[in-house]
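In this view, the complex is presented without one of its protein chains, the others remaining in place.
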Amino acid sequence: MQLEVVVSLKPEVLDTEGRAIQSTMHRLGFESLESVSVSKRFILEFDEADELAFQKAEKLAKEHLSNPVSETYLVRKLS
Amino acid sequence: MANKSVFGDVRVGLLQYPGSNCDADCLDVFARYLDISLIPIWHTEHALPKLDALILPGGFSYGDYLRAGALAGHAKITPSIREFAKAGGSVIGICNGFQILTEMGLLPGTLLKNASGRFICRQVHLNVAEGASLYSKALSSSGSLTMPIAHGEGRYFIDDDGLERLRGEGQVAFRYSDENGELSDQTNPNGSIDHIAGIVSTNGRVLGMMPHPERAVDTLIGGSQDGLSILKTFLQSAQ
Partner (left out) sequence: MSSETSTLQCSPSSLPKLSPLIDTSSQDQFAELLKSHKISTGEYQVILEILGRTPTMSELGVFSAMWSEHCSYKSSKVHLKTLPTTGPDVVVGPGENAGVVRLSGKLCVAFKMESHNHPSYIEPYQGAATGVGGILRDVFCMGARPIANLNSLRFGQRSHPRTNYLLDRVVKGIGDYGNCVGIPTVAGQVAFHPSYNGNCLVNAMTVGLIHEDQIFKGYASGVGNLVVYVGSATGRDGIHGATMASDSFSSTDEGSRTTVQVGDPFAEKLLLEATLDMLEKGLVLGLQDMGAAGLTSSSFEMADRAGSGLLLDLDKVPVRAKNMTAYELLLSESQERMLLCVEPHKWDELKAALCKWELPFAIIGEVTDTGRVQIVYQGELEADVPVGPLASKAPEYKRPIKPTPSVAQSQDALLDLERLIEKTGVEQVLMQALVHSGDKKPVYDQYDHHIGVKTVRGPEDGGAAVLKITSDDADPVDDRLGLSVSVSCNERYCGVNPRLGAAHAVLKSARAIAAMGAKPLAVTDCLNYGNPEIPEVMAQISEGIEGIGEACIALSTPVVSGNVSLYNQTGNESILPTPMIGMVGRHKAVDRAPRAVFSAKAGPVAVLRPKSKSGGNWSYAYGGSLAAYLLEAESAQLNIPAIDWASENEAISFLETLISDYNPVACRDVGEGGLLTSLVKMCLAEGCGFEGKLSFENDVPAVRQYLAEAGPMYIIQFASEADFEAALQSASKLSHLELSRAGEAIKEPKCLVDGLEIDLAKLKPLYENALLV
């Protein structure tokens, strides 16, 4: 079973990478581009037979793949 | 060891993870400048030996993969480090070591990518804050300490409540400053909140700092000996 975890910076944390990308693209002619935020996407492949895969993915996301001080996460099943 | 250290038989451990780099520098510096043989501890050990103090050195443990210090925080030795800290043991985490301590939850906050998005290697000046009153003895007449930083993820971040608590409890140890100890955005190399370069735990015995004291032990090489003063003070407090 395939699950997707997306880890992003909390809105109050400055996204320096996103900011740098936005200003470069702005200079390259994308003048209406107002903001860019960068996230990390993990694709977790669990054994098909594991019925607890989603809960495990949530646990992984919460405890390991994201740092609660500065990041939030989303988990969803991929078809 | 040929020489007897002025610190007597103090037992100082040095954590080593895959990807640690500055462990070699720590071993060398402690031996030649402090007459101390650090006790290397590989990350797969289940328990720390009997120690007075513990060093988590700089480097790129696990290549900084996932987040700097994140994977090292799950090493087999981690529970033993937590116990040691809980029992009041003296710990210093330098650069990647600081990152590992925050990932382990032994220090609050986290270290993020530098504001410039780039790795920065340069000399900085540090203002000694309330959390490092022990270290203010090491201050030169100019009012600041000088030593190098070298990191890509050194921007200290903590939420507003956390920052208030840090300040309230006097846990801020060092802030980036000019040579007179004055704070400003211009002298903050990486965008750290409140210009924070290092902090201590609530009991004051766990110190985490981004600058490298082990690189400022010899004026010929580091341009200052302020790092040596920090290390000596750390050892004194551990005894």
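Some notes on this structure:
A and B label the chains in the order they appear, each numbered from 1.
Note that a contact is a pair of C-beta atoms (placed from the backbone, for glycine too) under 8 Å apart; a residue touches a chain by one contact, two chains touch by 3 or more.
Being a predicted model, the structure only gives us computed values, none of them experimental.
Contacts of the undrawn chain with the visible chains, over the full complex, involve B. Among B:K113, B:R215 or B:K232, only B:R215 touches the chain left out of the display. Among B:D25, B:E45 or B:E169, only B:D25 touches the chain left out of the display. Interface note for the absent chain: among B:G8, B:P40, B:G63 or B:G88, the touching residue is B:G63. Residue B:I120 is the one among B:V10, B:I120 or B:L134 that touches the chain not shown.
In the full complex, chain B makes contact with the omitted chain through residues 18-19, 21-22, 24-25, 28-29, 32, 42, 59-60, 62-65, 118-122, 148, 150, 152, 212, 214-215, 217-218, 220-222.
Please note the rule applied: only the chains that are shown with their structure count from here on.
A straight line joining the Cα centres of chain A and chain B is 30 Å long.
Here chain A touches chain B in the complex through residues 9, 12-14, 16-17, 20, 64-65, 67, 69-70, going by the rule given at the top.
Against chain A, in their complex, chain B makes its touches with residues 66-67, 70, 74, 102-103, 108-110, 112-117, 155, 157-159, 162, 191.
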